[in-house]
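Below is one structure; the comments refer to it alone.
Chains shown are a subset, placed as in the full complex.
Each chain gets a letter, A, B and C, in the order it is written, and its residues are counted from 1.
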Amino acid sequence: MGLSYLVYPGAHHTRFHHALGCMHLMQKAVATLREKNVSISKEEEQALYIAILLHDIGHGPFSHAMEHSIVNIHHEDISILFMNKLNQEFDGKLSLAIEIFKGNYHRKFLHQLISGQLDMDRMDYLKRDSFYSGVAEGNINSERLIQMLNVVDDSLVIDEKGIYSVEKFLVARRLMYWQAYLHKTSIVAEAMLTKTLQRAKELNDTGKKLVCGSAFGFFLENKIDQTNFDNDILEKFARLDDNDVISALKEWQYCDDFVLKNLSEMIINRDLLKVEVSSDKISKEKISALENSFCESQNITPKEAKYFIFKGKISNKAYDKKSEPIEILLKDGQKEDLIEASDKSYLRNLSEEVVKYYLCFPKLIRENSQVI
Amino acid sequence: MGLSYLVYPGAHHTRFHHALGCMHLMQKAVATLREKNVSISKEEEQALYIAILLHDIGHGPFSHAMEHSIVNIHHEDISILFMNKLNQEFDGKLSLAIEIFKGNYHRKFLHQLISGQLDMDRMDYLKRDSFYSGVAEGNINSERLIQMLNVVDDSLVIDEKGIYSVEKFLVARRLMYWQAYLHKTSIVAEAMLTKTLQRAKELNDTGKKLVCGSAFGFFLENKIDQTNFDNDILEKFARLDDNDVISALKEWQYCDDFVLKNLSEMIINRDLLKVEVSSDKISKEKISALENSFCESQNITPKEAKYFIFKGKISNKAYDKKSEPIEILLKDGQKEDLIEASDKSYLRNLSEEVVKYYLCFPKLIRENSQVI
Amino acid sequence: MGLSYLVYPGAHHTRFHHALGCMHLMQKAVATLREKNVSISKEEEQALYIAILLHDIGHGPFSHAMEHSIVNIHHEDISILFMNKLNQEFDGKLSLAIEIFKGNYHRKFLHQLISGQLDMDRMDYLKRDSFYSGVAEGNINSERLIQMLNVVDDSLVIDEKGIYSVEKFLVARRLMYWQAYLHKTSIVAEAMLTKTLQRAKELNDTGKKLVCGSAFGFFLENKIDQTNFDNDILEKFARLDDNDVISALKEWQYCDDFVLKNLSEMIINRDLLKVEVSSDKISKEKISALENSFCESQNITPKEAKYFIFKGKISNKAYDKKSEPIEILLKDGQKEDLIEASDKSYLRNLSEEVVKYYLCFPKLIRENSQVI
């Protein structure tokens, strides 16, 4: 949940907890499906456990902020690099897990259990994040959802009597997005961290030497992307954790660059930018006015001001029907699309995208000026 | 939850638990509203507690089944009779509570806390029934919902940032209806109990003496309705509890009336009628065919068969906008209708009625005949 | 928990819940022991499940009160009668379960899992009663206790690292006894119910006809003990439940016997006798004085007064070392007695009996007289 603990102080759980939780749910899913006479071989079972344990291994510290600033490679690609490396070390024992993870294995439902509309990943993180954040609206009944899983033609389906549990799951997911993952304070904190890392990279590229840990420094000082991400770099990447980022920010509070110093200080002291969320787009004029005012009062350039005044878009679809529809297994053995099977096709709404726009700017502008 | 423990064995909680729970939530609601500078006098506070503690006191054992067979008076009317009686005993100390309960007091929100779209009654029973039944889909965040309550012009509203909690509440209510209160086995059990009591009344009216407890016997043997429900009858009504009904059914297993004996046996042994639920109406032809087959095989009259073969309709509206819309208090101080305030008016669906039809019939017909 | 709901209103769970819970724990125990390479055959496994599901089946309604008044046969004997009957119906499929239940099977640990210092029965009821009563002091970690189970020479032992969990279990058991099972209000309620049933039996034996359900009436009117408890009587016994007892008490409130009428009324209205608990024995003089005062004020005989004024003894040993010591399996493979293995033999105390004495008497005596 990145910096969400700035909003929900209880949200201090780790990716390690999540990996163990997913593994636990996967064991239940395997047991349930076998009871329903879905054959899963010993090898497929082991591969499922390996794949779910490792599915997030490519996430660096503050993953999304890092990806948009310093490490220009998608975390799923890094996950596969790690798996390949482990596969070498373990003499090919991960080959099937990797095939399933990539979606190349012919039995589609195994991949769907790892990554799909009703995968063990989502079931664990929704329940876990709801629990630790205290956003009770996001709690789901993962036990029952798993009991409702079934397989037809190697494809995952939900038994008819589980339809209300799926409805609950989709609504919970929607609410977790708007109340936790897309909470305006989480959004601004993550955006500020991204800006901070972008600024650090920028300063480094102009020759400025910044204080930070050695592994983190490597990524700051080198241009890393998919083309040159070899095993040496992977080993360095594995050394990175949240401590590196937070420790760097703590040091950067005392540097002499206006942008880096202030952004770092604001994050460390939880004195974040003001954020306004709206269903309407933010006008360019509004942004310009804010920029001008801020440049003037702080005596900085417009380029610098853009690190403190920016807009963005957040959106969520609780149910992404297009990417992969959820199918209901009716009592008569037929399959029906979830939306059609729901009372009054009521779930159609949940497949529509909800979009909001946000604007971030320094508090002092609002307090000291007439701009807004 | 009536006979729902036949479906969910854990659902063994009592109306007494519910009354205490409502009282507890009401205390929180009063504290929250006062913190928001809604003035509530000591007298109004006490009246709220009295009214919520007593709001369900008019429910007899297996309330709805009883109301449709033996005690022809609505439980809310009996609640008021009890309150009036207590008011006499306590020298008028319940007068304000009764005014609020009846909706006659000028400050409308006090009544809404007792009986409305977001009253303490619903908040307690949804959470409690979800907990004890294990239907996790119905769990709600009553703490937060109460924190989001506010009052404008003596009318209850929800603070804007609570809109997702209301959404969750309405969806949870919808799911509790379809998974617990309207669960097909709950429906058939309640219908069978109603039929059993109707049959007992009918037999009594034709002069047959049935074994049962003395208070219960009084209601079986006399025609009681709103016109003659005096204090003596109220005192007798107060003696009734679930034990009377269950004990009577246990005795009636050994009586010589085919209908009463069989219905009683089936409920006591949890060997219920078969029930089929559908979104389409049940045809008369289907019912006739079942009746004919059953009459023939059991050598009984069509009138008797109707106690075992019958249809019905169940319906639910998660949000009954017409009876009383929920209003959102926006940050700018304006009020907005809940549906308009929701993302993409997404909640409009929840105010639409969902209707289903059910058909009950003896298991043996299905097993032994070609009828269905 | 009998009438404990008069003290702890939440304690409304049933013996059926308990049977399911024991079964669930037994499944965990079997899985754990097999993982530790304790061989348990399919037949033994099934027998364990049957035996634990049925271990309490001989309990009648308000079991202990009934046993000391109307049904003069021990509930374990009735359990065996039920099992034998089922064994006939199921062509001998319960034979092994019955052997294990009786303690006749050569592998002792199977019996210990059903009935012993650390059996599934205790683990379930302590946790369940603690949960429903709200006496959090009695909560135990049954999951971990089961994980610590092991078997040496067909006898149950606890792995060394589980010693603190056993300590916790014994302390929790001790606290549940003193805070719930032996709570003074539970004690007085149970004693009053026993007295009520004894009085009913006595009145019946003198020819008085009491109103009650037919199955209950059978036991009231006949002298039933181990010598004449045949299958017909077993069938009648199976019909009894709490409803019969409570319904009878409700009727007896209106009978003309001073003792029966008043005891019934007091239980139904939860207006119990006063009870005093002390570590010293109650003197005969104190009792006599109370009796005299009560006889005089109520104009009743000393024999009648004894139904309202009586003393008793309650005692508990958290750990009954003599009946069967708990053994710890040390890391070196040796077994050691639990007390010796505990820090500073600290657990010796828990094997000592704690005894207390109680005196019950009508409230009005205390209030109206100088006696006490």
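Simple rule for what comes next: contacts are C-beta pairs under 8 Å (C-beta built on N, C-alpha and C of every residue); 3 or more make two chains touch, one makes a residue touch a chain.
What you see is a predicted model; the values in this text were computed from it and never measured.
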Identical protein chains across the whole complex (3 displayed): 4
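Note that only the chains that are shown with their structure count from here on.
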Chain contact topology (line, ring, star, complete or other): line
Centroid spacing, where centroids are CA-atom means, of chain A and chain C in whole angstrom: 54
Distance between chain centroids, defined by C-alpha means - chain B, chain C (Å): 36
Centroid distance [mean C-alpha coordinates] between chain B and chain A, Å: 43
In chain A, residues with contacts to at least two other chains: none
In the complex with chain C, residue positions of chain B that touch it: 9-10, 12-14, 16-17, 20, 211, 213-215, 239, 242-244, 246-247, 250-251, 254
Parts of chain B lying in touch with chain A, wherever the complex brings them together: 136-137, 139-141, 144, 164-165, 167-168, 171-172, 175, 178-179, 343-344, 346, 349, 352, 354
